Every structure is written in structure tokens, then in C-alpha cells.
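The complex appears here without one of its protein chains, the remainder shown in place.
What follows is chain A.
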Amino acid sequence: MKKFLANVLLFIPFLLTSYFIFLIAWGSFAPGHLRKNLIYGIGGYANMYSRICEAKKMHNVDILFLGASHTYRGFDPRIFKAYGYNTFNLGSPNQTPLQTEILLERYLSNLNPKLIIYEVHPWPFLLDGVESALDLLANDKIDMSSVKMALTLNNVKAYNTLIYSWYRQLFDLDNGFKEEMKKEDDTYISGGYVEKKLSFNSPEAEKKEEIPVTLAHWKPKAYQLIAFERILKIIKDKNIEMVFVQAPVTKMVFNVFDGNDKFDAFISSKTDHYINFNYLMKLDDSLDFFDSHHLNQQGVRVFNEALLKGKETQLHNKVLMTHASFKK
């Protein structure tokens, strides 16, 4: 038995070292189709690399946007600029509260916003957060919060990508990486926004897509709720005003989800400043969207102006227009 245990104890460090070496070699030389659980997408399809680079340099913005794809595709800093507000969009694909918390910890101090607009949607609370975690691991620094995130997710993709990203950062292997600002139909706009080439949603085609059934009964993941509570605390401790909004989606998608009331009640229990734009705006499912979830540039303009002008609701009117420290 002693020999067995000794060998097992000896094998564990051997295994960890070998795993690390194999991972580095595999990540460096193996073709993409063999790297199923190592998703190192520097840049990624939503320009996270450029967004993070900008976030490091930006200081003292008026508004900071947080959230998933509805955020980085839904709040155009150019429109806000036209109204005199300096903004930054820290949204990323499928960003869940777990990643939002890390981004806030890292960039809230230097961005130092006067107001935070957090786009909340029921979906990210249901996600495991792996996709967004991989995006963050590949495009931002690796530190203890990255390790904590990987441990929380306890997912082999997150572990592999964490180790590989750490190795690449350690040896500065991505030094000189220059991200394309235009990727297919997407163009990265300074300030964190991604503009989609104007196209229109085809509701008929969208119907064929399967609407995730999990949305029908909103049961958020426990660790996402814990992270959400921590986000609220971070912002409260910094004494920053925050508005929760739910960006509009197509009526088809919104009506499929029968947990809207439950979700609205949940967010309203956390804040007095919550606006669900799906109830306020009358957008066209085809003309104002490029797919069932995302506004096209025309829709973004309508949505952002509704948010800024505040004609539809007294609530955001109150928050946005009368907040003393925010008004320029």
C-alpha cells in the first residue's frame, strides 16, 4: 500500500507537469479541429481585445455600459457623444454576472463613471458563463480573479484556456498582435461598440430557430446570483448611480419567454431604476433588428435616443436627466 500511495503521489506532479507541457505544445502546433477544449480566441468575434486595450486607457467617463451582446451591439457611443456624453461600452458576448464582476473590479477605478447602465436580460443568469470566460481569459490579463472564475466554472475548457493564456502572457507571445477593426459585417467602433452592417431581421427565417426552452422557466444559476449581488455591492460601495435596462428584443422572442414578470420583479427588488424597454418601445420585428435578439443600427439609434430623450418614461427621465452629478 505504501508503494502504491507513494507512486500515486509521485505521479500527480508528473501528470500536472506533463499536462502543462502537452497543453503548450498542443496549443502551439495542433490544428484548430483538435483543440476542442482549448479555445484561445484572442480578439474574438466581438473585439474584446480592442475593447480591453481601450478600457485600460480610458478615464473618467460619464456613462459605463455593462452586459452581454445586447450591450456591445446596443449602446452606440457616437450617439451618446452627440448628446455630449463621454461613454464606454464594456459589454462582451454572453457576458454573465461572473465576468461583469471581474471587469468592474479591474476597470471601474480608471473608468470612474458617473453613471452605469447595466443591460440585464434573463438569459445570462441561466448561462454557465464559459463562453464569456474564455473570451475574457484570452483577451485580458490572467490574475487571481481569473483563477477564481475558472474554479467557479469548474470547466475543463476554462482550465485549459487559463493555463494556455497565462503561458502566452508570461512570455509575452501576443506582443504586437493587432486586431482587425472590421470582421465580416461587424465594425468595431472606438468606445467598445460593435456596429453591424445594416441588415434586417427575417422573422420567418427566425421562426425556424429553436427558442431556448430553458427560458420558459427562469431559474438562475446560484453562482450568477451571488456574482450579481457582489456587483451591486461594488457599485454601491463606490457610490455610483446605476440604471438597469432591458434592451428591446423582437416581440416574437419576448413573448415566448413566460418568465418576464418574474425577472422584472427580481430586478425591481434590487433597484428602483429599472426600465424594461420591451414594454415602452414599439419597434418593428423586421426593420429595427438584424436578428431576433439584436437591434440593427437603425434600431440602436431609436433605442439610444429613447433612452437619452426620455419621452416615454418618467422613470428614466428622472434618472438620466435630473441626476445632478451626471448633468453636464
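Just so we're on the same page, a residue touches a chain if its C-beta (ideal position, glycine included) is under 8 Å from a C-beta of that chain, and two chains touch if they have at least 3 such contacts; residues count from 1.
Throughout what follows, contacts and distances are computed from a predicted model.
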| item | value |
| --- | --- |
| Among "Glutathione ABC transporter ATP-binding protein", "Acetolactate synthase", "Phenylacetate-coenzyme A ligase" or "MBOAT family protein", the UniProt name of the subunit that does not appear here | "MBOAT family protein" |
| Identified contact with the non-displayed chain, of A:N86, A:N112, A:N155 or A:Q298 | A:N155 |
| Touch with the omitted chain, as defined above, among A:L23, A:A68, A:L162 or A:A227 | A:L23 |
| Of A:L98, A:V130, A:A150 or A:V194, the residue in touch with the unshown chain | A:V130 |
| In chain A, positions touching the absent partner | 1, 3-4, 7, 11, 14-15, 18-19, 22-23, 26, 33-38, 130, 154-157, 159-160 |
